[in-house]
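Excluded from the complex is one protein chain; the other protein chains are retained at their positions.
Here is chain A:
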Amino acid sequence: MLDTRPDTLPARPGVGFKPQHFDAIMADPGPVAWLEVHAENYMGDGGRPLAQLRALAERFPISVHGVGLSIGGEGPLDADHLARLKHLVGWLNPTSFSEHLAWSTHDTHFLNDLLPLPYTEATLTRVAAHIDQLQETIGRRMLLENPSTYLAFAESDMPETDFLAEIARRTGCGLLLDLNNVFVSATNQQTDPVAYIDAFPMAEVGEIHLGGHDEQQDDHGAPLLIDSHGAEVVDPVWALYAHTLHRAGPRPTLIEWDTDVPDWPVLAAEAGRAAALSTPVDA
């Protein structure tokens, strides 16, 4: 069968797919034009998860978002996991594949969190080599996502935006700009999120993420935001989105909601808000 699917996501809203929304999405996706799934949830041999994914892929462009490869790990990439990613990308042929600038595995321990990296030449070399290996394995360009961070490394000697731009230059990968992560990190690191966006290599951005976060305080009473994906997108992040659109034009934009997942209409309404912002009012 001729595959006529486009090779980029539409510059419209998508949402992170949750199985409890399957029937609602198939009945009426509303403003949602594409779906993102976490790769690691679709690595079984069969059953409902793969059946739902096959059905969704017949109607929607799919973005496969890996959350467990540990691209920033000091050790080699997990060969078994690479093989599973290759298999998934092979049979599904998704429109996009993305992963994180983070590490999550040490030796054989998978820690199930996106852990931070120092921004140094040594980290650049290692991350670039892992991305080369991944892109060769799955036979396509990937998007690399900027992280939420809660602390800094004294050894870091370059800004995150320079680090990401250099990774994209060395590997040819694209970037996934998570604006909630920008806001969370900028608040936590006491830097300016708008300056971050203005420094971001926007030409490489193939996808934008929006999501919710929690608020805490650090030991000294400074705000400490936690990337929870468990709430609505806050107004300052919508403002960053509007600023980004002004700079970059419409981009495929995902609403992420992974914990305390709401009923479908709430999620669809968030996607609708993103759609409204990316439609020029003077058009």
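Note that a contact is a pair of C-beta atoms (placed from the backbone, for glycine too) under 8 Å apart; a residue touches a chain by one contact, two chains touch by 3 or more; residues count from 1.
Quick note on the criterion: contacts and distances are computed from a predicted model.
Undergrad: Leaving aside the chains you can see, what is the UniProt protein name of the one that's missing? Options: "Ribulose bisphosphate carboxylase small subunit", "YeeE/YedE family protein", "L-cystine transport system permease protein" or "Putative DNA-binding domain-containing protein".
TA: "Putative DNA-binding domain-containing protein"
Undergrad: Among A:L224, A:A239, A:V261 or A:A275, exactly one should touch the missing chain; which is it?
TA: A:L224
Undergrad: Considering the whole complex, which of A:P118, A:P201, A:P236 or A:P250 touches the chain not shown?
TA: Of these options, the touching residue for the absent chain is A:P118.
Undergrad: In the complete complex, which positions of chain A touch the hidden chain?
TA: Against the left-out chain, chain A lists 40-41, 43-51, 67-70, 73-74, 78, 80-81, 84, 103-113, 115-116, 118, 150-155, 188-191, 216, 218-220, 222, 224, 226.
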